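Removed from the display is one protein chain of the complex; every other protein chain stays in position.
The letters A and B name the chains in turn, as written, and every chain counts its residues from 1.
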Amino acid sequence: MEQTGKKKTTIVLFSGDYDKAMAAFIIANGAAAYDHEVTIFSTFWGLNTLRKEGPVQTNKGLLEKMFGWMMPRGANKLGLSKMQMFGMGPKMIKHVIKKHNAMTLPQLIELSQEMGVKLVACTMTMDLLGLQQEELLDGIELGGVAAYLGDASEGNVNLFI
Amino acid sequence: MEQTGKKKTTIVLFSGDYDKAMAAFIIANGAAAYDHEVTIFSTFWGLNTLRKEGPVQTNKGLLEKMFGWMMPRGANKLGLSKMQMFGMGPKMIKHVIKKHNAMTLPQLIELSQEMGVKLVACTMTMDLLGLQQEELLDGIELGGVAAYLGDASEGNVNLFI
Partner (left out) sequence: MEQTGKKKTTIVLFSGDYDKAMAAFIIANGAAAYDHEVTIFSTFWGLNTLRKEGPVQTNKGLLEKMFGWMMPRGANKLGLSKMQMFGMGPKMIKHVIKKHNAMTLPQLIELSQEMGVKLVACTMTMDLLGLQQEELLDGIELGGVAAYLGDASEGNVNLFI
């Protein structure tokens, strides 16, 4: 990998908040535009960003089903890290995004995939929370902490969000 | 920039919590003391850290006014990320800061400016939240993700707070 001579940027996306995920994908897409090799490694609540919107038929135990029900299905369902205000905050943010012709989180994610940002879902957290690959968007790789460290140790912009 | 041979440190200050902002400015001021070139790029709720205390006369739409009212005006008004306890937590923290002759957040920010830390406000978030430059402290630069990546890709201590 190092032979490509490209700068590397990695983001651990731990958070499942709409606003934090927006920041993650804006930085990732910016870095991809500057020709960095970019990886977003989604773990814990950050995995919810990558879930498909609709319910997906899976074969799970009760606890895994409970996590599945309680956690938001996909980027559009996420709350805010601040000013959640019983759901009014996310509505306001989406309204101003539209008003300013900025990109919504689902659009930012789609763009990231088009720009070649590598989206990796943390296998360990998927096990713990009982998420299965078919519940995630298409084009998501699976990986563990070793894969993350392999990328991060070759780059210098390494963020935990 | 790279010619100066100085180490670079960048912090994305996303959080609008008093305690997290304290950590950001303590690290930034420490790095400046060690002669790093330091940039704090404030985005989303981190912009509230840089707001002037008093109300500022601006010409805004209703939604922007609402965000302006609801978000804290300046570093001294921020809450804590933990133990907020209906406002008692921030009072306790400010009390122990005083008791230990440590610096308050407004003092840390002032010191950072004296030490030459570059404070940048994220233009995209200012647009989204309807903040205008005259609402921010003096000496704040405006910039976007490209400016951030330019600095970050030349440094190795790059934090997201």
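Simple rule for what comes next: a contact is a pair of C-beta atoms (placed from the backbone, for glycine too) under 8 Å apart; a residue touches a chain by one contact, two chains touch by 3 or more.
Just so it is clear, the model here is predicted, and its values are computed rather than measured.
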item: Touch criterion as defined above, residue of B:M66, B:M92 or B:A146 at the omitted chain; value: B:M92
item: Positions on chain B contacted by the hidden chain, ascending; value: 7, 9, 19-20, 23, 26-27, 30-31, 34, 36, 81-83, 92-93, 95-97, 99-100, 102, 156-161
item: Residues from chain A at the interface with the omitted partner, ascending; value: 12, 14-16, 43-45, 63, 66-67, 70-71, 124, 127-130, 145-146, 148-149, 152-153, 155-156, 158-160
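Rule of thumb we're sticking to: only the chains that are shown with their structure count from here on.
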item: Cα-superposition angle relating the copies chain B and chain A, to nearest 5°; value: 120
item: Whole-Å separation of chain centres (CA-atom averages), chain A against chain B; value: 25
